[in-house]
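Notes follow the structure.
With one protein chain held back, the other chains of the complex are shown just where they sit.
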Amino acid sequence: MINVTVWNEYKHERESELVAKIYPDGIHMAIKKMLGRNEEFNIRTATLDMPEHGLTDDVLDTTDVLIWWGHMAHNQVSEEVAEKVKQHVLDGMGLIVLHSGHLSKPFVKLMGTCCRSKWRENDETERIWVVEPAHPIASGLPEYIEIPQEETYGERFEIPTPDELVFISWFSGGEVFRSGCCYKRGLGKIFYFRSGHEGYPIYWREDITKILENAVYWAKPSHGPKPSLGHYDAIENVKDKFAGMDESLRKHTYIKD
Amino acid sequence: MINVTVWNEYKHERESELVAKIYPDGIHMAIKKMLGRNEEFNIRTATLDMPEHGLTDDVLDTTDVLIWWGHMAHNQVSEEVAEKVKQHVLDGMGLIVLHSGHLSKPFVKLMGTCCRSKWRENDETERIWVVEPAHPIASGLPEYIEIPQEETYGERFEIPTPDELVFISWFSGGEVFRSGCCYKRGLGKIFYFRSGHEGYPIYWREDITKILENAVYWAKPSHGPKPSLGHYDAIENVKDKFAGMDESLRKHTYIKD
Amino acid sequence: MINVTVWNEYKHERESELVAKIYPDGIHMAIKKMLGRNEEFNIRTATLDMPEHGLTDDVLDTTDVLIWWGHMAHNQVSEEVAEKVKQHVLDGMGLIVLHSGHLSKPFVKLMGTCCRSKWRENDETERIWVVEPAHPIASGLPEYIEIPQEETYGERFEIPTPDELVFISWFSGGEVFRSGCCYKRGLGKIFYFRSGHEGYPIYWREDITKILENAVYWAKPSHGPKPSLGHYDAIENVKDKFAGMDESLRKHTYIKD
Partner (left out) sequence: MINVTVWNEYKHERESELVAKIYPDGIHMAIKKMLGRNEEFNIRTATLDMPEHGLTDDVLDTTDVLIWWGHMAHNQVSEEVAEKVKQHVLDGMGLIVLHSGHLSKPFVKLMGTCCRSKWRENDETERIWVVEPAHPIASGLPEYIEIPQEETYGERFEIPTPDELVFISWFSGGEVFRSGCCYKRGLGKIFYFRSGHEGYPIYWREDITKILENAVYWAKPSHGPKPSLGHYDAIENVKDKFAGMDESLRKHTYIKD
């Protein structure tokens, strides 16, 4: 069972009639509904207006993968919660950042760059090309996914070079965008996925859901070693360790039965 | 179920008394025995002396992950089989290359460089440090693994920069080595793991087995899209595609109730 | 002074009237003319029909950066010369591979993958976006370069993940392409640059020339250490080395007045 928490700013859906028509219960509930068909996922949601934005210690401590959608209210996310999310990622929690979440506090803090890009709302077509088909996030996808109308983002996207670049988007207006970017930070894994403007029904699509599903599996904690940090004694005198051992034994120390 | 084929040159074990004592049935059988305790793995073995080195089309076609150990007889591997292994990796089969397999034909062909390194047989201690604890191959490991005696390898290791570097080895004689290297090539994934000199009982260790087990999960085919290549017509006139669509409909094409 | 050798297959220019009109003396002479205005470059040319394809030991030994254009006659390049070029790159020579040279023998050998892609001759527009503006190959360029008509290439481009990705191309027909790819292999540096179909006057452009000029500076040998390889004695007993040294001296061994 993978514990997924879907965080949504949840403002556009309550302020715009168009958006409300697409996402009557909010983007988070759409993602929950679509992803929730996978019985290995235990999905909760959290939104900006909840106390501590719904991201209490208890919620974060029991989250394997946090999905983040935000846009118009990045500034309303408290420094404290943003720092806590960052720390949980460094401690191993997976983070999937969607669309305009590239300017959210947790993502910007974790990247160390300004993370801006070009953008334009122009009903252009996006074609998401798989450039790393061996990556597990590309599992089961076609060569490219076409989204008939989307907000356009364009390079230069001011991010650190992704550790792994899975998708590059093409836009009919003339731009390209690194739209599926993987990072490892501390013990945690981060996946940025570009698509998902609130004005289009992106998260109701099967192919987009498949990408998010793959990303959850990829980003979930893999429980690598938590390193000891700071002052650290030399472990032992490695050269002398086996000095007195009988030679015939030395080579076979670990043989079983 | 993941189909694993363990390929071994199987020469040292039959020519050296010492090695035979450690691996009486061959390195491949030790790996099979240790990994085989995982019930999700279906493990076969193949050796140099078998027809087509045991890597017939049928075997390769039904192998998810191929593990390769070779050393003194790299030249005896036929060009044809080496090319076939390479092609299967590019088509999605995982490949785990062990120790002196860095100079095997399939690995050298896939890397495009000469893949040599320094080496010395001197019973030195190796300490394998995890430098990328967020990587799934580091799952469940301690911060470092100490091998009391191993053959020493030293940088410069003439490989392409790994896509992901999971381990760096320290040797008591003064060398370092990039000892856990991940590559994606075509649709396939490759993991090079340094340890495993035939004169020490490395593959009987639980920690080394854990690394191999993690690597099998990481390297197994993820069934990404097989790209179409060569001449390719423009898919459609993307600009005109939605031109005639009613505006109110356009934004909601994909909405599911 | 940087010694540049421009290698060209030189077939299209002698077989097609259109190409001959654009490159009357061959693509190599156009590149030589444009790059040759830089007085730090000493430029020679070589073509397929010359003995040893113009790439004798003497020429390769005195080449800092080799530029390669080939397309219809990759198979006519001898194995021996291709291997020699590969070896020179591993020994430090820079290599700039242009356009359809992605399927040339030296590049494919160095990459270890098949290096194919989609393609289409359809007079589409290419827009080359700079995605890594901090890279020296992007020096002095605008945000993007537009080429009104070019052959279209499309992902999936079957290359190893570039060490550094400088450009991504957008094509008006719907494709994207990783069009400026940097690799380090052995002691050498390799830059693949996509543009330059023989049917368009790409290499007469100032902006394209600027890219090639930047690439020559980036790819030229930087004379790093040539590693010793193979059997290698332990250098010394590092632990004992300074054991007897007077403490007051030890900390100041290297002080210069």
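Assorted remarks:
For clarity, chains are labelled A, B and C in written order, and residue numbers in each chain start from 1.
Criterion: contacts are C-beta pairs under 8 Å (C-beta built on N, C-alpha and C of every residue); 3 or more make two chains touch, one makes a residue touch a chain.
As the structure is a prediction and not an experimental result, all values here were calculated from the model.
If you put the hidden chain back, the residue from A:70, A:154, A:201 or A:221 that touches it is A:154.
Taking the complete complex into account, A:183 is the one of A:183, A:203 or A:218 that touches the chain left out. In the complete assembly, the contact with the undisplayed chain comes from B:176, out of B:20, B:176 or B:229. In the full complex, chain A touches the omitted chain through residues 90, 109-114, 116-120, 122, 124, 152, 154-156, 158, 160-161, 163, 173-174, 183-186, 225, 227-236, 238.
Taking the whole complex into account, chain C touches the unshown chain at residues 18, 21-22, 92, 123, 125, 127, 130, 132-136, 138-143, 146, 148-149, 163-164, 172, 184-189, 199-202, 204-205, 222-228, 238-239, 241-242, 250-256. Looking at chain B, the residues touching the absent chain are 127, 129-133, 143, 154-157, 161, 164-165, 168-171, 174-176, 178, 239.
Please note the rule applied: only the chains that are shown with their structure count from here on.
On superposing C-alpha atoms, the copy chain A sits rotated by 180° relative to chain C, to the nearest 5. Here chain B and chain C face each other with the same set of residues for the most part; over half of the interface numbers are shared between them.
Chain geometry summary: the mean Cα position of chain B and that of chain C are 29 Å apart.
Separation between the centroids of chain A and chain C, computed from CA atoms only, is 35 Å. In chain A, the positions touching at least two other chains are 127, 130, 132-133, 143, 164, 239.
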